[in-house]
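Take a look at the structure below.
All protein chains of the complex are present and in place, except for one that has been dropped.
Labels A, B, C, D and E are assigned to the chains in the order they are written; within every chain, residues are numbered from 1.
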Amino acid sequence: MRMKVCRRAHFNAAHRLYRKDWSDEQNVAIFGKCSNPNYHGHNYELIVGVTGEVDPETGFVIDLKKLKDYIKSEIEEAFDHKNLNEEVVEFKELNPTAENIAIVIWKKLRKKIDTTYDIEVTLYETPRNFVVYNGE
Amino acid sequence: MRMKVCRRAHFNAAHRLYRKDWSDEQNVAIFGKCSNPNYHGHNYELIVGVTGEVDPETGFVIDLKKLKDYIKSEIEEAFDHKNLNEEVVEFKELNPTAENIAIVIWKKLRKKIDTTYDIEVTLYETPRNFVVYNGE
Amino acid sequence: MRMKVCRRAHFNAAHRLYRKDWSDEQNVAIFGKCSNPNYHGHNYELIVGVTGEVDPETGFVIDLKKLKDYIKSEIEEAFDHKNLNEEVVEFKELNPTAENIAIVIWKKLRKKIDTTYDIEVTLYETPRNFVVYNGE
Amino acid sequence: MRMKVCRRAHFNAAHRLYRKDWSDEQNVAIFGKCSNPNYHGHNYELIVGVTGEVDPETGFVIDLKKLKDYIKSEIEEAFDHKNLNEEVVEFKELNPTAENIAIVIWKKLRKKIDTTYDIEVTLYETPRNFVVYNGE
Amino acid sequence: MRMKVCRRAHFNAAHRLYRKDWSDEQNVAIFGKCSNPNYHGHNYELIVGVTGEVDPETGFVIDLKKLKDYIKSEIEEAFDHKNLNEEVVEFKELNPTAENIAIVIWKKLRKKIDTTYDIEVTLYETPRNFVVYNGE
Partner (left out) sequence: MRMKVCRRAHFNAAHRLYRKDWSDEQNVAIFGKCSNPNYHGHNYELIVGVTGEVDPETGFVIDLKKLKDYIKSEIEEAFDHKNLNEEVVEFKELNPTAENIAIVIWKKLRKKIDTTYDIEVTLYETPRNFVVYNGE
């Protein structure tokens, strides 16, 4: 029996949407007020879903304590109370849109979680905007 | 990389579940108090999910401002503070169940959004009842 | 020891904001799209707070089953799936604004609940608009 | 047109994670404080999704009143205010993890709901941990 | 300037409502299914509000890290994943109703937090039932 187990986490961060190789005008045209050079920020709410077989002995798909630990070490400690553009190495050259943040989170967790499991990352940038990425 | 981007919106409307070609008894038997001839209403909460490739240049699946504008012009302005049965043309002959409203929303957005994108409509009639439609 | 005990409930209804003794122009000027003659509607979320002494024998401020029953008989059965203007006697001559609905709910519960208790009614017309009335 | 219709419900229960055939040390090693012999408990929030064709006559995928009744009789009355390990027969020999509870719920509803429908069970053990099972 | 600062926390626990000095019939008559001898349980959601002057130097009413630590040591570690009746000394002879749990939480925090501050405890037993206690 195969099932998805989900764990919610969160981090607060500043970011700015822009491309270094674009002019200010181009950045404003595409990213609007999200390209504010002084940054703005969000309370990111994260749901990590892990799909796998239910272990008939424990009744667990995955040890949630381990999943919590991976989320804590890989995501929360790396992103929380940070400026994503300036302080998180993955975004030095990558625009920190919700889409790209979700991909980075997915890739970081993918390295930690056995490949017999599928991973799905749901990232709320605000309660009104969110993205879902499953490695497709 | 393919991903779903979601945007939440809302509208308030009155409706009544019934078929004009049925007797009152039949309408009450099937639709219960939802067939009240004087109408009742809901705060509909809508989540529109759009799935597509992440543009490597912008880091966006879709320009959310455009998605917001489509939702505003096609759905919110058409449905908000309306009587769905009496004032929304799509429901003149179509019973405004949550299912049918979701299909109408999906079709209206389908005309506006490039077909390289998949569209999923989640419609909460109440916090306890909702439907999900993806054009299947 | 005095404490507030709260119970959440909900009902769905249609309504229209308007005064019979005003012209259509005046109604639209003041109530905007809420005065739509064909009605619109809401999922009203209700929180009833009852403040009183904790009974040292039971550890209860009030028997929640009784409070639930009062809310059910007085409010939910009277308002749910109704057209407030047309079908609820209290609003025959009273504009069903969130404020007035909260006052009506408060008065109906006040008759049922012993006056040693204070009553507070919180009524969400939408997740974004709500009122709080305590009989002041 | 095929669509998912969802209904939210809830029940409160006590449980303990452990295997009778394991030592206390083994149970604590794997299940941690969740194996407390005196039990702990949760407000389980349940979302049942039923996927099927929209009936062109009614505009319903399924009669929600029937779905509510099945959830009430099969799940709420069986689990609410119960000790899952001691009082719910399905868990006499089955560890009541969120995963196993979701499977039991799915199987109980599967017997009631016509097999032309797909069923999906989402079970929140807490607002931060949840599982999704669709019978795979 | 005086202001309320609030912090949300949570714990999961089993409990049973009953009085040892009452017969089973009396317990069932008053506490219904909440008096189940095998216990049931809840995800308690707790909001602690602390009201005091804003320190003009820091802009803080209270150091939230300290408040979090008090809640963790006094409440979460004492109550989480416990059987309140059997394992929490304050409820050995006190019925663990939401009201009494809120009073116990208030008293425990009152000993830790300077009396220049007012304390308010909001305790959700379920998303639908909650109590508010401020030491009155």
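Miscellaneous remarks
By our rule, a residue touches a chain if its C-beta (ideal position, glycine included) is under 8 Å from a C-beta of that chain, and two chains touch if they have at least 3 such contacts.
On a predicted model such as this, the values are computed, not experimentally measured, just so you know.
Shown chains touched by the hidden chain across the complete assembly: A, C, E. The chain not shown here touches chain C at positions 17, 19, 30-32, 94-100, 102-103, 127-133, 136. In the full complex, chain A contacts the hidden chain through residues 10, 12-15, 33-34, 36, 38-43, 45, 80-83, 86-87, 126-127. Residues of chain E in contact with the chain left out of this view: 1-8, 49, 54, 57-61, 63-65.
Please note the rule applied: only the chains that are shown with their structure count from here on.
On residue numbers, the A-B interface is repeated by A-D, which shares over half of its contact pairs, out of the options D-E, A-D or B-C. Note: centroid distance chain C to chain D, computed from Cα atoms, is 34 Å.
Centroid to centroid, with C-alpha atoms defining each point, chain B and chain D lie 29 Å apart. Touching of two or more other chains is recorded for residues 127 of chain D. According to the touch criterion at the top of this document, the contacting chain pairs are A-B, A-D, B-C, B-D, C-E, D-E.
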